[in-house]
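Before anything else, here's the structure in question.
Only a single protein chain was left out; the remaining protein chains are all shown in position.
Letters are used for the chains, namely A, B and C, taken in the order the chains are written, and counting of residues starts over at 1 for each.
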């Protein structure tokens, strides 16, 4: 028998006897014969661990991790060694949603910690227990603005959002019946004038802006929340989580919903996932918030304990009236974030942004200094910036990749988006500059 | 403060106050000034995790793991993935010797399991809780034979032992005042005639033979134990542990002590260590056995429990009368072995030997078939064999290493020792053959 | 070691991080315009590394995972999560890849995605899969978007309804609602399967499709599925298979062969990727021939020269993710699929079914089995039998919740409770194929012991759990107090 199956022949015989059937196949006797698989699945035989390691060694050799100057939503920050060590503990990793709170306080406590940390980082009143990723969290935020407004189904999104996120928003909007309007960016920033005009029409459920935006620009949202609220429009600010350590938080800007991806808080790049979406709201919106949430309570002894709560909001009770079908969180990734932020603390989170920003500005200056690049938009940025190149961006990326460097993300044929984290050394940056000369 | 030190400035101040000194340096006030370090240690500044990973990436790039056809005591068997997962659990990994049995049953139980498994594998009455490695376990066995005989200090070792092990035996013998005689091998096997003659002199405390021996040969020890025991000589059989699954065990041969290295039971090659020495004895020798041992007992409720026992044998009580200074075991490596043998079971252990033997015989035939090699000794072997080469062994090893293959271990300029495990594929063996053509 | 939150272990001035020394002189955060700088304080913990490691290590000991013990949580398919899957998923050649790297530098990653697609197609009898959806519910949503796209592209805009059985997983109607559909519920017969007679009048030209899981949530195989599929297809709708219950069907029946057009698979159930305390999961979606073009972007295709590319297709429904979903989960699933192979996949469902029937038959003397007969991977009791304290007419009867809490005391996770909604005291038990007869026998013995105690010592049973890290929780207080974050004051 396979190493994952504990059944001995004798076990199977005894069990079949008790059930009162003759063979394993008899357990499927009620199934119409014509539905049953004829012959065997066309799959290879099971592999031993040694063989699996060989297969993965071959696949690994076909991948080439590159020194990463790409961002666009996924950032190469360092993952403290404590994180994978703890998250791999089977008590955390192999458990399911903490339905039985008495034996799930581990999961419940780290989610409560995560909620506390994300509420504080975003400056919002409450965080849910996480979403799949930044794009879907933003899509849920979009749907929330309509659900909260009850009658409106028009949502504005600034063209400064990551185009990949916009694609997901468009899909959700299309099927959910939301009239999503993308307000084109102006000079790489939200077009406040157009936005104001549209808001003034008085039928906008929500406005979604990004901070830092797709081009790495840190926008100034002064006055935006008031403008929204005057029109009973909800303001959604989306963005990567790490910069919240130094930037004015969505709460400070007056946003109603803060969302985005927290991958930048210590999660590996993992070829795009698993990441973790965060979604935090003002108190007024708690009951409209999708996803799981953990609350504090007491046990029979009066001890402080934690439990999944507010499940009345959830789809498994509301069913056909659901405005979200989310029924899990990104679980173990909350633990990644909780450990990361526990280790970094307020000082570390500022420092990681500071080093990243210094590196980015050093590299930006150096690249511009080659004469082949100019900064596309003259606006403040943190650790990501958009350059206009006098050559072909694809060719540059290809050339650098051959030297082991991921030069950045292509925006268009002559625009390159470059991100720099604390992990990049001066030597690596100088190598990129020399390749770009 | 460093990430490993939890002291805040305020903590330090409060603690110094309570102690009644003014500064950390004042804690060392009694130390004569002339002993104190002047200036600072000439060491680099502390590194961040990201920097440490870079340093190890650089060192890794300077190492080249090779497809392994080398043995000579260290074998490239597969390590089931469960093992590192479990052994890395901090409850096991970061604990110390199980002095406080009530909170150390984890360690105590796996050592008891290890002892049971090794007793059974070797066919002996009792196993200790492991030794550093095979060589030092054999050295301890050598010293035991003298301690047990009380008056004798002459020990014979067959020249078929691994020369690296013999070197360690010589060192221990020299300092411990043992007259160690190496009886040269004859045709790659123990020279029974010479051994008999020496045993007949009646003053030999112990005889040490190897199975399989250095040349990979499985020797026939029929009658040897009787010959030893007639002369009140203890018979020690040393060898790697994995072959015990299929070979007549030391117990079956009538040995008094079985020892060797259990690295072959699922431990990674680890550039030579940590490995794990096993040492098992007949009941009569228990009180002479060095090292830790775990015994079964009961707790206050009558529950079966386990505890370090027989400590009267240990150095920390005998002190200057010690015949061993061993005061630890190889701890976590017992857990490696216990998990490995739990997964493999009797069937798996036979099968791993069988596949390894088939591979070895296939490769041996193929290499001999090139016309450049002949089998040095015509004797049965399991998964390791010695070939005589018509070229320069160093040159061959170098050539193969450049192609990613470790062809074997050099015995002398024209002898090559080759080991094959279940992990070697036909393609790898054929590549070695083609390189050796 | 239960109690403190990391915030309560924090001390000003402690640090647990390490950052490289900045090697360049350049503009730092202080130079950002004041208007965009954060002014409120960061209430994050300050802790050294050991404090953090200990805190979370001790916290883990208040949790129960599959490696801890038997986890018969119905509908969740809690099987053993092999360690080799974690080992390969941690390979830097996968974890260090940025999602926007050039294809040439990620050929191994793309091949893996492609191979998993192909294997899932073979197992399910469908034509092609996307692995992008992040979870089962996300897969459902994606699948429904495919169905809607199919109708829309045909210009058939009037199909606005989705039929869902009353025993369905709650996500089914919710996903349909999010996708813009109206939900029509079809009743169950007394044997727990879809009532075909109730279905027929619901069918018409406004029906976009029907969602089913088979076996259904009661663990009963819907033997009338060929008829149902024919009826739905005849009215122009598509059949959606909720893959939550795929496990017992492995190598026995394929959803494609049952007549389903679209389905999702929960890799974290059927293919043993770890549940992670509730995520990340992965919900691949497969379609029958003719629907491939609607699968979401981006897609992995194999080129004529054997290399792989990422593409976007204008026919697609759009994107449901920026990249390739929870890619790291796919790596684990691939290792599992390779480990099992043909024979292993063929046995998994059979043994899971064996285990479920064994428990069912062993316990129906003590627990009320509302629907008799062969079950598949799971089955539902309607609480304790009346003679064991389960009489619903008795106000003080021992409830399913209380049975569950007693199981915790005996070192078992509890089954799913109060689902499906068809029974008052539903207790839904799913023992997967990685559980041994010995474990099942222990579970059965404990379940009987609880039943007997419920009869003989009701008060004790009703006040369980007694031996867990914390006692029974006050759910009502949690709702009332609505405390969702630590109060730093």
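Basically, a contact is a pair of C-beta atoms (placed from the backbone, for glycine too) under 8 Å apart; a residue touches a chain by one contact, two chains touch by 3 or more.
Just so it is clear, the structure is predicted and the values come from calculations on it, not from any experiment.
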item	value
Where the missing chain makes contact, among the chains that are shown	A, B, C
Contact partner of the left-out chain, one of B:255, B:285 or B:332	B:332
Per the touch definition above, residue among A:48, A:194 or A:388 touching the missing chain	A:48
Positions on chain C contacted by the hidden chain, ascending	1, 9, 11, 14, 18, 48-51, 53-54, 57-58, 61, 66-69, 80, 82-83, 339, 411, 434-436, 438
Interface with the unshown chain - residue positions in chain A	1-6, 8-11, 45-51, 80-82, 84-85, 90
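Note that in this section only the chains that are shown with their structure count from here on.
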item	value
By count of C-beta pairs in contact, the leading pair of chains	A-C
Whole-Å gap between the CA centroids of chain A and chain B	48
Mean-CA-position distance for chain C and chain A (Å)	19
Per-residue overlap in chain B, given as positions that touch at least 2 other chains	3, 48-50, 80-81, 85
Contacts with two or more other chains, residues of chain C listed in rising order	14-20, 47, 49, 53, 57, 82, 84, 86-87
